[in-house]
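One protein chain is absent from this view; the other protein chains keep their places.
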Amino acid sequence: MRFDIILHSLGYLLRAAAVTVALSLAGIALGFVIGALVCAARRSGDRFLRRLGGFYVSFFRGVPLLVQLLFIYYFLAEYGLDVPAVVAAIGGLGLASGAYQAEILRGALNATPAGQAEAATALGFAPFDIWRRILLPQALRIAAPPLINEFILLLKASSLVSVVGIAELTRVSMNIASMTYRPFEAYLAGGMIYLAINLCLAAFGAFAERRLAAGGST
Amino acid sequence: MTIFDASGLSRRGLLKTGLAGAAASAAWLGGLGRAFADTLADVKSRGELVAATEMQFPPFDISDNGTYKGVDRELVDAVGATLGVKVKYLDLPWTSVLPGLEAKKFDICIAPVTITKERMKRYLFTVPIADATAALMKRANDDSINKPEDLAGKTVGGQKGTSQLAQIKEFGAKLPKPIEVKEYVDNNQSYADLAAGRIDASVNSLPNLAYVAAQRPDTFKVVLPPFGQPTYFSWVGRLEDKTLIDAINAAIIKAESDGTMAAIQKKWFGQTTDLPKTVPEPTI
Partner (left out) sequence: MSFAVLLHYLPSLIAGFGVTVLCWSAGSILGLAIGFAVALLNRLPAPPLRWLLRAYVEILRGTPFLVQLFLLYAGGPYIGLRLSATAAGILGLGLYSSAYFAEIFRAGFAAVPQGQIEAAMSVGMTPGDILWRVTLPIALASTVPAIVNMLVILSKETVVLSIITVPELMYQMQTMAAETFTAFDAIFAMAIFYWLLVEAVSRVGRRLEIKLTAFMAREASA
């Protein structure tokens, strides 16, 4: 074990960790927007939209993220659409995460009793108000734990964006491993940083869950 | 192999026809017409040469604390100075470097690539930038291996798709007991497995192995002499970018005549070697 090697590269690792966090945050936000739209499509009365939403989920969950990223960055460029690396990375993460988030939201909405929306309609609530004041708060409470879980998964999956030339945490760990010929130390250091970030996320998730649960009981 | 090339062309033809409308209109509308421009003129007007490599190939490409270092960096900087442009470096995993070159994500691949007949058909190579003769590296404490022939019946690891790997396969087949070859996604995993004792030797070019062994002399040792035929590393450009590659060749030859190359070699390899001034005819 030679941890002086890691200390030498600590700044490099931490900068890469910041890139990983920033890309994942952007990816999860984009994924939430896409997920909400896809979920709405899958629950809509229009059969074509339902089909389209179903296809989206099947395709983006089925094709590995690595392949999606290669496709967006390299394949499209062959045909004149030159996507910048950062856009390809966030877009790829967002498109894939959107499929998972759509399913999380759909599950949460399914778990919200249908009688509530009906009762609200009977009471004269506008459809938008029903969404905003009745369905969404309950759905978010149910969806919060799996959404945090999805964030953790996305953060780890973001290691794949190195294929478009972005120096994120896994890539930098590999760079250090190749420069020092000390792969064990380099990967261990990278792993510890991932763990630290994800433990923070999990703690935040537990906190949010408690807050949302408390909000529900009042 | 010709059958692959023929079908490769037809695949492209087919896809291009299929996507021609969309691509053409996108290029026209978005002003992304640089695919049809001369890359050298483009580089000069941008004032920037975009070069890609995988920064995990010491001593050629190293990312030290986020700073790009190594033989390729110093040589491409000299080339950029001659051309009068700045150089921008991209770090990409090796499996996406050549696709990126074809997709015009950058101007040139400055990862050292061995010239082979098959590769010459698809890419334009620069004049040699370094010696690439295949050699072997063993564990420092392994006394059973003292020359390349001692590896008969043992296991050797190397990076898949490289010419050094192809050469060890050919070499191993001629020995009394064949060499078992294990293929890795990249050389660093092969070194890690050598240190861990899963394989008996790693194959790569002599400059790479000499550098590894110098960094960890207690773990690794180069097996001399190199077993391969003399081969060279070059940089790689697109077939249609002849003017750019010609300009880069002239700049590399200038670096050789004005002593820049010798200084780089002395710094990273510890010795100087003369390189051919033209693109050699590949023997493999």
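As written, the chains take the letters A and B, and residue 1 is the first residue of each chain.
We take it that a residue touches a chain if its C-beta (ideal position, glycine included) is under 8 Å from a C-beta of that chain, and two chains touch if they have at least 3 such contacts.
All of these numbers come straight from a predicted model, not from anything done at the bench.
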Inset, instruction - For the chain that is not shown, enumerate the shown chains it touches in the whole assembly. - result: A, B
Legend entry - Among B:Lys86, B:Lys117, B:Lys147 or B:Arg198, residue touching the chain not depicted: B:Arg198
Inset, instruction - Identify the residue among A:Ala29, A:Leu199 or A:Ala213 that touches the chain left out of the display. - result: A:Leu199
Inset, instruction - Tell me where the left-out chain touches chain B, residue by residue. - result: 3-4, 6-8, 10-11, 14-15, 95-96, 98-99, 102, 118-119, 122, 160-161, 182-185, 189, 192-193, 196-198
Inset, instruction - Tell me where the left-out chain touches chain A, residue by residue. - result: 58-59, 61-64, 66-68, 70-71, 74-75, 78, 152-153, 156, 159, 170, 173, 183-184, 187-188, 190-191, 194-195, 197-199, 202
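We adopt the following convention: only the chains that are shown with their structure count from here on.
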Legend entry - Of all residues in chain A, those that touch chain B in their complex: 8-9, 11-12, 15, 70, 73-75, 77-82, 162-165, 167, 171-172, 174-175, 177-181, 183
Legend entry - chain A contact footprint on chain B (complex, rising order): 19, 22-24, 26-27, 30, 32, 35, 52, 55-58, 62-66, 90-93, 95-96, 99-100, 102-105, 188, 191-192, 212, 215-216, 219
